[in-house]
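Yeah, one chain of the complex is gone here, protein chain that is, but the others are all in their spots.
And now, subunit A:
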C-alpha cells in the first residue's frame, strides 16, 4: 500500500488545554515522522479553538491527542465533541492516548466515554509504541469509516 501512496499522511498532533507536558509531544512527533507522517505539532496547553482552527487549516488525515496530566478524560471529551460538531472537522479520524485519568488501571471506564464522545481509538498507559504507527496509518487510510469498526482499546 505504501508504494501507491501519493503523499505523506498529515497528522495534527496536540494535547488538551490544561496539559503543559511536552516530552510526549516531542516523542510522538519523531515517531510519526519516522513512519512517514507529516506532523503539525501544536505544542502544550492547546485551547480547543486552536486545535479546531488547525484542523480546519491543515485538513489532516488524522488528529492525535496525547495527554498525561490526568485531565484527558474531561478535556479530551470536550474538544472531540466540538470537533465532531463542526462540519469542517467532523469527519477527521481522531485518537487520544496517555494518562487519561488519575487512577491508572482504574480509568478503563473512561475509554468508553471517550469513544462515545467521538474518538476513533483510545490508547491507555500500556500502549505499545512500536505498534502505534501502523495502527494510525490504518486509521488515516480508512478515514471516518474506521470509527465504526470495532473499538480499538489498547
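Of note:
The working rule: a contact is a pair of C-beta atoms (placed from the backbone, for glycine too) under 8 Å apart; a residue touches a chain by one contact, two chains touch by 3 or more; residues count from 1.
The rule is simple: contacts and distances are computed from a predicted model.
The listed choices are "FAD/NAD(P)-binding protein", "Lactate utilization protein", "Sulphur transport domain-containing protein" or "Cytochrome c oxidase subunit 1"; the UniProt protein name belonging to the chain that is not shown reads "FAD/NAD(P)-binding protein".
From the options A:68, A:92, A:114 or A:139, the residue with contact to the chain not on display is A:68. Take subunit A: the residues that touch the chain left off the picture are 18, 20, 22-28, 30-31, 34, 41, 43-47, 50, 66, 68, 97-99, 102, 123, 125-130, 132.
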